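All protein chains but one are shown in place.
All chains are identified by letter, namely A, B and C, in their written order; residue positions are counted from 1 within each chain.
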Amino acid sequence: MEKTIIKEKMKPELKEPVLIEGLPGLGMVGRIATRYLIKQLKAKKLAELYSPHFPYYVLVNKKGSVRLLRGEFYFWKNETGENDLILLTGDHQAQTIEGQYDVASCILDFAEKYGVKTAVTIGGYRKEAEETPKVVAVSTNPKLLKKAFQAEAVASPAGNPIVGTAGLLLGLARFRNIDALCLLGETCGYLLDPKAAKSVLSVLQKILTLKVNLSGLEGEIKKSNEIVEKMREIEERREAYTQKIRQMEEERITYIS
Amino acid sequence: MEKTIIKEKMKPELKEPVLIEGLPGLGMVGRIATRYLIKQLKAKKLAELYSPHFPYYVLVNKKGSVRLLRGEFYFWKNETGENDLILLTGDHQAQTIEGQYDVASCILDFAEKYGVKTAVTIGGYRKEAEETPKVVAVSTNPKLLKKAFQAEAVASPAGNPIVGTAGLLLGLARFRNIDALCLLGETCGYLLDPKAAKSVLSVLQKILTLKVNLSGLEGEIKKSNEIVEKMREIEERREAYTQKIRQMEEERITYIS
Amino acid sequence: MEKTIIKEKMKPELKEPVLIEGLPGLGMVGRIATRYLIKQLKAKKLAELYSPHFPYYVLVNKKGSVRLLRGEFYFWKNETGENDLILLTGDHQAQTIEGQYDVASCILDFAEKYGVKTAVTIGGYRKEAEETPKVVAVSTNPKLLKKAFQAEAVASPAGNPIVGTAGLLLGLARFRNIDALCLLGETCGYLLDPKAAKSVLSVLQKILTLKVNLSGLEGEIKKSNEIVEKMREIEERREAYTQKIRQMEEERITYIS
Partner (left out) sequence: MEKTIIKEKMKPELKEPVLIEGLPGLGMVGRIATRYLIKQLKAKKLAELYSPHFPYYVLVNKKGSVRLLRGEFYFWKNETGENDLILLTGDHQAQTIEGQYDVASCILDFAEKYGVKTAVTIGGYRKEAEETPKVVAVSTNPKLLKKAFQAEAVASPAGNPIVGTAGLLLGLARFRNIDALCLLGETCGYLLDPKAAKSVLSVLQKILTLKVNLSGLEGEIKKSNEIVEKMREIEERREAYTQKIRQMEEERITYIS
């Protein structure tokens, strides 16, 4: 495999599809949100993306089979609304600079083939989040950005870098006939942050006038809260201990000198 | 040399050949096992694989000659059974991400040319092994996996990553008409682990109904055990020493403060 | 995006244009100088350079839009003098070895298209600078170098390496019909050094017989001086503190032993 390739599983007719992308990244916000959508909408597998820029290992599944790391495209037929959806998630981001640009370009090539005019990318935004994490929005198109603000997203500080596929898709979309929006859920960046994913999905729903029940994320949020709580406790104990050691050292120095 | 190339030495007719791959990796399990098979079966050199993704040095041999790092394909005519064998071992794995994918693809191209329908890759599995190391099996084909379990291999935990050529060959085999099995011998990962290699070979023999005398590995196992024993002793002494120093430090702090 | 590309915004007729390049580097000297020139001359956007060798993130602007990292070409019509100008600045340098050579080659391809015969690159030269930083000059052409010396630039020590685009453009210009000059402002290398940029611009003006008011840089220089002063203070305090700790430690050792 010398190049990034996309293996198509089906060739459905799609109605003005919107691309939604959520690959692994900060707090896994994009991946959690997109996977949840795929599950709730019962979206069907559309294609798989393989790349020599992904890490060179395979994953074992429950049945003892293995597969390459990959991206997965799903599609969802929107019976009541205007836009069908193409949803992209996956195992990993590309590992090299040139690979990141290559994979993002391949994704847009594929989206264009299905006539995608709008793309939404999802990621995390590092910030000690409040009870309900805010959602930061940026876009290549002012109208799309306005829609996001109406759906209660907030503006990004200027100069903020958006790293990886979620950012590059917006940057490269400019060279194509695609408007792109990026939604970033505030997250302290712990391994998994379903709360930030929920915030993003509630904004995304309003923008796309979807109706997805988000209560299924509550269980994951509770679990993740417990883990964060436990990590904080450990951190505090460690801090207290370090403090004490330092104090002892200082007393000793004072004593001696 | 801009691309990975395969130099063929002979062009034998092979009967439904099975590819067996064992390149250097964890505990050198794959390489030790495959080289032992080649030696015992008196397999003949079939081809050599050279790649600009291998490290950029050459090796000096006993006669003062040198050669590039390479992979080596051997073949064995199976007089009594159904499948001839193609065996692949070598000096090194590819050094870059893209190189790993490239080399694995070239190996499969070559295997397809000889009509290979089944491939077995061999590697190590990091685990404090018991007296007789277990062999972990995964496969792209449930029947092949069942055969491995019947030969006393055990299942892999889900999510386990298989790194390098042994893994990628399975991942990429899916895109070809090749079923692939990976056998990983449990190893603590020390430099050389012939015991794990022996475990893998005893499973492999049952699967392929080969008859290879494995007692020739006993000498190597004994030697390797002695080395491991010595390394443990050193480790223990180092640990005891560190312990003592720490204790002295603590006593001093207590004394002073 | 597999290759470095240049998107042209306009196709003006340019009169024997001189290329001036200042990308981010030591003390940001090149970028500050070139951006200041662009602003003062009210130069117009000519083209944008995008490359898969730039870092893989996008930047958010004030309006909540985003864009890829890029280089920007501007042009200025010189009503009174002989040479129009093409000015190049940007967000970043290429991140890989091969990318550096590729981007520099693309810049020269573009310059040749407009008939550029002379190029000036701008950067920083690491040296504790005096009140007015000197400007070090090197060139592929002795006449151009002489002009720089007449404009009060000084010679570079032999063997000095010039890293990145500012250097490679000179190296690669030799293979084309382009004479190139590099002007390096002495800088201690702090984040931003507008004083070094001012020195470079005052030399550049004389060489190109431009008339640009440089007093607009004074505000930036004052700000940057304050930052440097503050950093020195912090450094001194830190040093004094470290000194004291060491002294206490030594006294303790002497006391104990």
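FYI, contacts are C-beta pairs under 8 Å (C-beta built on N, C-alpha and C of every residue); 3 or more make two chains touch, one makes a residue touch a chain.
This is a predicted model, so every value here is computed, not measured.
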Checklist entry - Since one chain is left out of the picture, which of the remaining chains does it touch in the full complex? => result B, C
Item to check | Sole residue of C:S51, C:S65, C:T118 or C:T140 that reaches the chain not shown, by the stated touch rule | outcome: C:T140
Checklist outcome for this item: Contacting the left-out chain: of B:K62, B:K143 or B:K211, that is B:K62
Checklist entry - For the full complex, which residue in B:T96, B:N141 or B:Q205 touches the chain that was left out? => result B:T96
Checklist outcome for this item: Out of C:E21, C:D84, C:D102 or C:D193, only one touches the absent chain, namely C:D102
Next on the checklist: In the complete complex, the non-displayed chain touches which residues of chain B?
Outcome noted: 1-2, 7, 52-68, 95-96, 99, 248, 251-252, 255-256
Item to check | Touch residues of chain C, complete complex, unshown partner | outcome: 97-98, 100-102, 104-105, 137-140, 142, 145, 155-164, 167-168, 170-172, 174-175, 182, 253, 256-257
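Everything that follows uses one rule, which is that only the chains that are shown with their structure count from here on.
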Item to check | Whole-Å gap between the CA centroids of chain A and chain B | outcome: 36
